[in-house]
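Pasting a structure here, questions to come.
A single protein chain has been removed from this complex, and every other one stays in its place.
Letters A, B, C and D mark the chains as written, and numbering starts fresh at 1 in each.
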Amino acid sequence: MRKFSRAAHTVRRPSESLDPETPHRRESAGIKLFAYDESSLDERDLARVEEGFEAVDRGLTSWINVDGLHDRATIDSLGDHFSLHPLLLEDVVHAAQRCKVEQYGGNTYIVIRMLEFDRLSKEINSVQISIVLAGNTLITFQEHDRDVFDGVRERIRAGRPRMRTSGTAYLAYALLDAVVDHYFVLLEEVGEHIESIEDALFRRPDRETLTDIHTLKRELIYLRKSVWPLRETINSMLRDEDLPFHDKLHVYLRDLYDHTVQVIETTESYRDLNAGMLETYLSMVSNRMNEVMKTLTIIATLFIPLTFVVGVYGMNFDHMPELHLRWGYPALWGFMVLVSIAMFRYFKRKRWL
Amino acid sequence: MRKFSRAAHTVRRPSESLDPETPHRRESAGIKLFAYDESSLDERDLARVEEGFEAVDRGLTSWINVDGLHDRATIDSLGDHFSLHPLLLEDVVHAAQRCKVEQYGGNTYIVIRMLEFDRLSKEINSVQISIVLAGNTLITFQEHDRDVFDGVRERIRAGRPRMRTSGTAYLAYALLDAVVDHYFVLLEEVGEHIESIEDALFRRPDRETLTDIHTLKRELIYLRKSVWPLRETINSMLRDEDLPFHDKLHVYLRDLYDHTVQVIETTESYRDLNAGMLETYLSMVSNRMNEVMKTLTIIATLFIPLTFVVGVYGMNFDHMPELHLRWGYPALWGFMVLVSIAMFRYFKRKRWL
Amino acid sequence: MRKFSRAAHTVRRPSESLDPETPHRRESAGIKLFAYDESSLDERDLARVEEGFEAVDRGLTSWINVDGLHDRATIDSLGDHFSLHPLLLEDVVHAAQRCKVEQYGGNTYIVIRMLEFDRLSKEINSVQISIVLAGNTLITFQEHDRDVFDGVRERIRAGRPRMRTSGTAYLAYALLDAVVDHYFVLLEEVGEHIESIEDALFRRPDRETLTDIHTLKRELIYLRKSVWPLRETINSMLRDEDLPFHDKLHVYLRDLYDHTVQVIETTESYRDLNAGMLETYLSMVSNRMNEVMKTLTIIATLFIPLTFVVGVYGMNFDHMPELHLRWGYPALWGFMVLVSIAMFRYFKRKRWL
Amino acid sequence: MRKFSRAAHTVRRPSESLDPETPHRRESAGIKLFAYDESSLDERDLARVEEGFEAVDRGLTSWINVDGLHDRATIDSLGDHFSLHPLLLEDVVHAAQRCKVEQYGGNTYIVIRMLEFDRLSKEINSVQISIVLAGNTLITFQEHDRDVFDGVRERIRAGRPRMRTSGTAYLAYALLDAVVDHYFVLLEEVGEHIESIEDALFRRPDRETLTDIHTLKRELIYLRKSVWPLRETINSMLRDEDLPFHDKLHVYLRDLYDHTVQVIETTESYRDLNAGMLETYLSMVSNRMNEVMKTLTIIATLFIPLTFVVGVYGMNFDHMPELHLRWGYPALWGFMVLVSIAMFRYFKRKRWL
Partner (left out) sequence: MRKFSRAAHTVRRPSESLDPETPHRRESAGIKLFAYDESSLDERDLARVEEGFEAVDRGLTSWINVDGLHDRATIDSLGDHFSLHPLLLEDVVHAAQRCKVEQYGGNTYIVIRMLEFDRLSKEINSVQISIVLAGNTLITFQEHDRDVFDGVRERIRAGRPRMRTSGTAYLAYALLDAVVDHYFVLLEEVGEHIESIEDALFRRPDRETLTDIHTLKRELIYLRKSVWPLRETINSMLRDEDLPFHDKLHVYLRDLYDHTVQVIETTESYRDLNAGMLETYLSMVSNRMNEVMKTLTIIATLFIPLTFVVGVYGMNFDHMPELHLRWGYPALWGFMVLVSIAMFRYFKRKRWL
């Protein structure tokens, strides 16, 4: 429930709920360096980020991945070495940026959100990933590593020529592609959740179903808010001539753009489906109340008149001739049976039975 | 119900439900070749796709149709011979592409979805059709043949001059036209289904009606998602000067565009109609509950006071003078009849009867 | 109810319901020729369309009106004589075109729908009118004559100079204007129907009101679908330099455009009003059920406790001292009257009375 | 309720309801002339409009205001003298034009609607005002004078330099400004009406509240329809170089444009508020019915079982040992009190009390 009250950009740290048992404020961030060219690969875990600068300066294509945003020293050191703009560094640290691509001085800055569906809480969690292109070096900042880049790492290690020789712009594309591919996993999980709600809805809707529908609505609003700006971002990468992606990666970015549009359209479809669910829920509840009411009405309509009749002959008037008739009692039973049959017929005609 | 959880692009294989009795994973795909010019026609079923390459290389207009996407060898062989871009081949195999037209290197790639309404499950099924233009050759890839292209085949066989002499761009148009024409059949079937729901809605709405309305909603969301991108696609074919359709086929594509707009508008009309149905359903249920309530209220309001009255004279007080009056019992009946008449008048005035 | 299931373009023949007693499939279409210049007028009914070609070839401004689309010979003969494009002829015959203006070769083709409100079935019927401009000749095709062009005919006969000397483009404008003017009649009729529903809604909503609201919704969806493309069409006539209307008729077309926008806006207003009606209906039903429930509750709450009390003194215990008190019976009446008064006060306070 | 059925442009005369006691079809229209330059002012009521033509021809800036549109002679005479286009004169007379600005020959024609909120009928009434710019002369046509221009008249009389020397384009601006300023008065009145409905909604919603909400909805639809085109109109005045307003009055028209946008946005806000009202109404009714139901249920659930119990001991079986127990009667009372207490606890736990 905390999602929206923390929307203010200096406050939101949604990733904190991702991995509650890990202590976040570690002494130093985990730093990983990949420095490679066509033939060589230098992969290292760095204790201090400065250890990697020498590799960077040798002219290799370098990828520095920083896990954790609390190690201010590392971030400042990177800022100094690559002369990153102060507004850029501020955006990296504030973990509630809108997805975007921007040129700060000579560096390109991309923000994207990693999204995950938590099956237990039925909520979508998100982590912000910042990608900075500074010449031959690409720097990624994440709260903590979500393994989503492992595929890219494998391809670097495997020495795929395109990966090894296409520089940081292609590497940035590969990372974005990995994130967007992961969105499809999320969408499938959400889709399964939608189906399970629909099943419950038509089999046995209860209060929990209602809570699920509402939570889903909130999560889809959040998903939409996270995914929409991505289209615009990738479009800028395609069109903006100031950015280093134009032309060179055109065919790849167009593919990425198509995938993003597909993600957005599926999200919108989910929202449409969700909108129908609450209406259906209300209809099901109405239906059931109707059924309950009919049962009550049948019972009451049948027995209330009969109870009146037997009440009549329970009266203590001195002069009630029927009471003294020999066949009074069985005759009354006969009358009551006839009334009941007539009632049944009436209910049948009204289709209440 | 599986439709949306399989939306992820590497997962969805919606066509599997189209033809359950056919075994899909055949050893090899069914391959059909049409190679023709103004005067000659060479129509053949190929065991291996390579058998057709000689005809292609003779400079005839060729159409290779591949049924089934599991025969990787055939696809790779085509990719090699026509130097198709790897991303293009990937799109062919992943059966959940968004409808689009794109230029990959010198080849044009079109994706379109064939849609069918399954009257039993009341769901819309879809198959992806890929069309590749590579010089004089047009290649189509489908999961398995849906007969929708038979009309085009007939026109080639019949030797219609426009068909025979206008090359692959016109052939691509003819295939798209066949698919869009088939959409109108789908729309008519869905329209009949809508009418049958509306009939049920106003005659005797029940739980099944509700399920139908909901299913229809989901299917219309899916239909819309499939059909919308088509407009954009055909518009690109009309406007984009890099594609081979510009100018030459202008009047035909404009016609196709008009039809697509008509399909989209009808889809939107259906969605509007569907949106009203659930409201109507709720109103009908409300109406009926109102009627039930009124019956209950009339019975209860009539008999509960009378039951009280007869209860009074069933009491065993020693001193109840009314009980000993000669006309007490008939007088009470008179009183109760009067009360009933008054009640009836009241109900009439309230328009409950 | 057939409206939407017949939306497919090869199927829909909505005009069949317009005039059920007229046999449609007449042997030949009714053909009317007006050929005129500033000073002369030649008005004739033609048995065969070829009889009119000589007048056309003399260079007069000619208007050939063809009623009925089943006389294929006439249509083909016109197609031959004026070399009309095959796609154009196909559009003329398929009576479910979207409203549009298009240039086919040297000829201009306009499709527009005539709309009529059927007060009995409360449905909107439509007929397609095709207008073809071929040099000095204007050809109109209709299912059968709806009299809407009589005003234009009168103005030709009356020899109005503008009518007589402005050629076929102005004649086309005059015909479109006549159709759009007729839309206002339709809108007024629909508006009156809306008012009558609103009256029923606030006076005495019943099941028929609900059916009316739903039918109105469907008809407004259909009206909107018919009218929206008209704006675009007239806009093309204003802007497209390839069409023969540009410049010459600017001030008239702008006027027509204004009227079309007014038609569209009124349609949208009607849709807004209609959307509110169902909500109001539900509110009225809720209101009434509330009222019914309150009556039931008042009666039950008043008498059920009293019935319990009299039940108590109807028990047959040997030792019930109250029964033997001299004032027991009147005291109980007093008690029950007091309870009733207290109940009434409570209901008053709760504002149920 | 007549508003929408009279929407057809030749029919609607909404102003007739504004001032029912004034006879509309006067013999001649009231005509007022202001002819002025920097130093002189000639203000006159004219019996016949021709009396003013001499002043106009002297080259003064002239404003002729015509009240009432039924005096065809006056309108024709003005049409002749200023050579106004026939379509323009037609638009003046047909009192249901959409707000617009148009150039007819050398003259500029502006239509705008004066709106007033009638507190009694809770409806918005409207009068059409036509403004014609013909060289040095500005002519206004109204159904009858609504005093809204009195402020402008005062400023002319007071001899304000800007007013006196800026010609008819500025005068036209001043008149439009007066009308738009009057919209804010209308909006405030409608806003107060909305508040009074909201108050009723949360205090004591009844059937009248529902009618008010529905009427408000209809009036807001009408308001929106009247106000939206104004933005477009003023935008044309700002941008269209053919109109005499461009450049000269830029800063003033921009100001007017801002006000118009503010009017539109407030109207949209009102519509949003109104949309929520009906939902709230339904919720309030549901709430109340819930409360009623709970009362009924508590009473019934409490007394129905007890009534059963006392019924048991009212039976006349020969062998009912309890009846003969010494403490049977008080013991039964004790039992019934215990049951009641248990019931109360249950209701408390369910939070029904």
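In this text, a contact is a pair of C-beta atoms (placed from the backbone, for glycine too) under 8 Å apart; a residue touches a chain by one contact, two chains touch by 3 or more.
Note that the structure is a prediction, hence the values are computed from the model and not measured.
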{"item": "Candidate in contact with the missing chain, chosen from A:Y222, A:Y252 or A:Y270", "value": "A:Y222"}
{"item": "Residue of D:L87, D:A200, D:V312 or D:V339 touching the missing chain in the full complex", "value": "D:V312"}
{"item": "From D:V152, D:A200, D:L273 or D:M336, residue that would touch the chain that is not displayed", "value": "D:L273"}
{"item": "Missing-chain contacts mapped onto chain D", "value": "184-185, 187-188, 191-192, 194-195, 198-199, 202, 251-252, 254-255, 258-259, 261-262, 265-266, 269-270, 272-273, 276, 279-280, 282-284, 286-287, 289-290, 293-294, 296-297, 300-301, 304-305, 307-308, 311-312, 314-320, 350-352"}
{"item": "Where the missing chain touches chain A, by residue", "value": "1-2, 4-11, 85, 87, 98, 100, 102, 104, 204, 207, 210-211, 214, 217-218, 221-222, 225, 278, 281-282, 285-286, 288-289, 292-293, 295-296, 299-300, 303-304, 306-307, 310-311, 313-316, 320, 322-324, 326, 328-329, 332"}
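We take it that only the chains that are shown with their structure count from here on.
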{"item": "Each chain counted as touching chain A and chain D at once", "value": "none"}
{"item": "Turn needed to bring chain B onto chain C - CA fit, degrees, nearest 5", "value": "70"}
{"item": "Mean-CA-position distance for chain D and chain B (Å)", "value": "43"}
{"item": "Centre distance in Å when chain C and chain D are each reduced to the mean of their C-alpha atoms", "value": "26"}
{"item": "Residues of chain B touching at least two other chains", "value": "282, 286, 289, 293, 296, 300, 304, 307, 311, 314-316, 320"}
{"item": "Touch relationships between chains, expressed as pairs", "value": "A-B, B-C, C-D"}
